[in-house]
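Missing here is one protein chain; the remaining ones are kept as they sit in the complex.
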Amino acid sequence: MAVRVVFLGKLADLAGTDERDIAGPLDWDGLLATLSDPLAEAVAGERTRIAVNGTLLSDKTALSAADGDEVALLPPVSGG
Amino acid sequence: MAVRVVFLGKLADLAGTDERDIAGPLDWDGLLATLSDPLAEAVAGERTRIAVNGTLLSDKTALSAADGDEVALLPPVSGG
Amino acid sequence: MAVTVRLLDTPFNPGALVGPFTNAHPGLGGVCTFVGEVRGEADVEALELMHYAPMTLPGMEALASEAVARFGLMGLLMVHRTGKMHPGEPIVLVSACAEHRRGAIDAVDFCMDHLKSDAWFWKREQRGGTWRWIEPRADDHRDLARWK
Partner (left out) sequence: MAVTVRLLDTPFNPGALVGPFTNAHPGLGGVCTFVGEVRGEADVEALELMHYAPMTLPGMEALASEAVARFGLMGLLMVHRTGKMHPGEPIVLVSACAEHRRGAIDAVDFCMDHLKSDAWFWKREQRGGTWRWIEPRADDHRDLARWK
């Protein structure tokens, strides 16, 4: 079991996949380090938010995920 | 043939009828003179408007109808 | 584009009108529909809508044209009952098609505000066997004033 990282919207295109497993524990610097440059840049952008196990982080740089957690990377939404 | 006076909404209740024929020509004073007191009062009220042959008068006291015309007395509306 | 305005003196089924109306506008982005019904208040037995033929339908047609121009609609359907109705029966239907939702929603809002207190209808309610004429609520006048 690892940390499952889920890429939504255009981040899935940049990642070339919808999700990826990364060995935990995973913090903000660890997350950025595993991502390609354009993807890390998009994730660091102020309009990208992060949720852990379905709960939005108010400060994404405080990310702290353990094996078995699901980390969702959420770019700007657009529905309807 | 005469002037047909049409009573709408609560004015029909006050008049006891939906319409009445009155010999023309008919002006504002002539109209009021043919109506019962409560009806004349309601028609004179600022929220009652008058149309002649389907066209609203901007000044109802300028009423001037001839035999064959239809004069509609229009109290405040309420639809939908 | 279809602009349809109807006065009906018998009950109507909103769904049977909105489906074909929507289908007649391929390419639309959104359709907004409002249906008003006779409210089922405990003591309301019936409701009656009186209109004045020479003015009511022409007035609705002018309102429809104004809404189409103001909100850039692709289509507009406006149906209003007259005569005697009972709780649960539809009184009024307005449906607007537009490219974006804002035009469709605002057009319905605009038409309903005008039909409620600026169209040639007179409404009365029967409660406990007694008929009473209804005038627009203060809210209705405020709603109408938003569009001036």
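The first chain written gets the first letter, and so on, giving A, B and C; residue counts start at 1 in each chain.
In this section, contacts are C-beta pairs under 8 Å (C-beta built on N, C-alpha and C of every residue); 3 or more make two chains touch, one makes a residue touch a chain.
Note that this is a predicted model, so its numbers are computed, not measured.
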Touching partners, among the displayed chains, of the absent chain: A, C
Footprint left on subunit A by the chain that the document does not show: 6, 8-10, 12-13, 51, 53-54, 56, 70, 72, 74-80
Subunit C residues touching the omitted chain (full complex): 14-15, 18-19, 22, 26-37, 39-41, 87-88, 99-102, 104-105, 108-109, 112, 116, 139, 143
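One rule holds for everything that comes next: only the chains that are shown with their structure count from here on.
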Relative to subunit C, chain with the most remote C-alpha centre: A
Distance between the centres, which are taken as Cα means, of subunit B and subunit A, whole angstrom: 74
Distance between chain centroids, defined by C-alpha means - subunit B, subunit C (Å): 27
